[in-house]
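The structure under discussion is supplied below as structure tokens; questions concerning it will follow.
A single protein chain has been omitted from the complex, and every remaining protein chain is retained in its original position.
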Amino acid sequence: MSEPLLRVTDLVKHFPITRGVVLQRQVGAVRAVDGVSFDVAQGETLGLVGETGCGKSTTARMLARLIDPTSGKIEFDGEDLAGLKGRALKDARRQIQMVFQDPYSSLNPRKRVGSIIEEPLRIHGLLSEGDARRKRVQELMDRVGLNPEHYNRFPHEFSGGQRQRIGVARAIALEPRLLIADEPVSALDVSIQAQILNLLKDLQKDMGLTIIFIAHDLSVVRHMCDRVAVMYLGKIAEIAPNEDLYAHPRHPYTEALLAAVPSPEPGRAGRARALLGGDVPSPANPPAACRFHTRCAYADAICSAEEPLLLQRDGSVAACHHPLSG
Amino acid sequence: MSAPLLQVENLSVSFNTEDGVVKAVDGVSWSIEPGQSLGIVGESGSGKTVGGLTLLGLTRSRRTTVTGRAMFEGSDLVSMDDESLRAVRGKGIAMIFQDPLSSLHPFYRVGDQIIEAIQVHSPTPKKVARARAAELLGLVGIPDPSARLDSYPHEFSGGMRQRAMIAMALSNEPRLLIADEPTTALDVTVQAQILELLDRLRRELQMALVIITHDLGVVAETAEQVAVMYAGRIVEQAPVNELFSHPMHPYTWGLLRSIPKLTGPRNAALLPIPGRPPSLISRPTGCAFAQRCAYAEDECRVTDPVLAATAQGRQSACLIPHERRMAAWPALAAGGTEADARKVVRGPK
Partner (left out) sequence: MARYIARRLLWTVVLMFAVSVVTFIIFYVLPSADPAALRAGRHASPQQIEEIRHKYHLDKSLLDQLSFYFKGILLHGDFGISYVNDQPVAKLVFSRLPATISVAVGAAVLWLLSGVAIGIISAVRRHSKLDRATMSLALVGISAPVYWLGLVALYLFADDIGLIPLFGGSGSYQPITEDPLAWLNSMILPWVVLAVAFAAFYSRLLRGTLIEVMGEDYIRTARAKGLPERTVVMRHGVRSAITPIVTAFGLDLGALLGGAVLVEIVFNIPGIGRLAYDAILHSDLFLIQGTVLLAAFFVIGANLVVDVVYAYLDPRVRYE
């Protein structure tokens, strides 16, 4: 196997909790991301799934260098992004672009769509001639299924689905190699979701994009991704190729997540299922050892004593003392 | 078949706005029997939420016009005066909402909010009401209920807040609970807990449940009957298993084909419904779905279809004869193309 496009090693993000007005001292930390490692191969789509507080969005924002990691390495094409500054960081950012969840709040309402889409070109000093830039923007609009003549309209004149297309056009304007999509369809109606998902798949095929796809909806992730990493409280519980993960979950949390998804498929509804009790614990004070042991049906003494390592077992990698057999 | 608990007949709701009159709900009829569950499913702007709020008079204002009838236990909720309707709210019909954090008052303790709900409909000594509130919190699965009465909503987790909302809704033993997107703001494992709770309560308390949602999966797991809404109208109504195994309306087909699934072939392309819903201010003539429908004929752009009984217990609003629609679905369900289905739907010319 060739070198991965992205290699994340032991990535950590702790948000400090401070007390005091003048002299702030740290009294604790929200361990949003607490030692996450994974690879993404060129052209692959990796899914990050998990519930509130699992750290998937924080991970995404660190990969795009919107926030700095507390520690860990983010190697993109062999170069560590965590240490980059200034010019080098700007160049790296060209390669990594992001699509955000809320198409209503992630576009500046006072700017015309054309100028929103051309902004990355301007920032990176590409196509400095107005005409060329405009032509490129209209190409991009056409590419994502927007009418290029609507170049001069404002975001509020578009529907939710169209706005998300604008967000996608902006993200691909610089022809990035890695696209990070953070819950790109959660705010959209179901019939519109499919339009955006298909668009992302098409773009991936045409541009050879590598995608990190973050979502809480397991059926959407199943549709989009080649491999899936399941996160729980800042750690990866399981990472596996798509088919394996959905057919044979190894980690009890993955199993519970899958069982919890309500599904309109005849035969799946009404099945007996093991429901997880309780809520996700706070990432400011996660359970010791295995973080899932407080809600796990299979937990025993070792689970609250020793942290399980992410271990490879035929294709799947799971962090569990009692992995489920296929 | 027993008498319906609530019978909605030809309900319409329109709002007077600066842009014109928005017809949010346009002649909707459905009914529910005691202890039954009905799912109302639709996308944003389909009128599903407005319809639910209107039943409790929560959309009443000078800018709103409501017509039609909603007969609940012998009286009409639409024409009822405010004071009589107030006696129904929370007592005959209770309601829970999408976002439990914003739906609870941030400044009052959870227990006090439940006690208030108990006392408004029957004068109850504070002590008795408090004991009852604790009992209700226990019933909805909140551990250590007596102590949690004194918590504020922000001290609860998302799932516990929705449980508290449900406890409050149950406080006067309503015959009907309307749940408007009750799990949309929750994580999937918590959603499963809440759906199971609602189902258990419905059975144990013999309380009818109307669940309003955009999520076909939620409907599949909680409802016995399902009504699919589009542009302010019900386009199809059927028992839940029938709806998912033999959907009859092209819009329902579109919905089912556009969602990714947890089982079956993974790389099957998603088939989105092209375009978007029509304006509710100037509704197109003919069928409101015709512009997005792959099977629409000239007639569909002229004649407005009515919701009509097709098979036993099923209704749909489509001009294409239902036998031909029934014949088209199996191929579509298997991932067949719309072109092939169109041949079946149009029949031999």
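By letter and in written order, the chains are A and B; residue numbering begins at 1 in each of them.
Here is the rule we go by: a contact is a pair of C-beta atoms (placed from the backbone, for glycine too) under 8 Å apart; a residue touches a chain by one contact, two chains touch by 3 or more.
It should be emphasised that the depicted structure is a prediction, and the values quoted were computed from it without experimental measurement.
Only one residue in the set B:Leu104, B:Met248 or B:Leu280 touches the chain that does not appear here, and it is B:Leu104.
Only one of B:Lys23, B:Lys48 or B:Arg89 touches the absent chain when the whole complex is considered: B:Arg89. Of B:Met71, B:Val120, B:Leu205 or B:Leu262, it is B:Val120 that touches the chain left out of the display. Listed by residue number, the positions of subunit B touching the unshown chain are 53, 56, 58, 82, 86-91, 94-95, 97, 99, 102-107, 116-117, 120-121, 152, 154, 165, 168.
By definition in this document, only the chains that are shown with their structure count from here on.
Averaged Cα coordinates give subunit A a centre that lies 31 Å from the centre of subunit B.
Considering their complex, residues 51-52, 159, 161, 189-195, 197-198, 216-220, 222-224, 242-243, 246, 256-266, 268-270, 273, 275-277, 279-280 of subunit A touch subunit B. Taken in their complex, subunit B has these residues touching subunit A: 43-44, 157-160, 187-193, 195-196, 214-221, 240-241, 244-245, 254-256, 258-264, 266, 269-273, 276.
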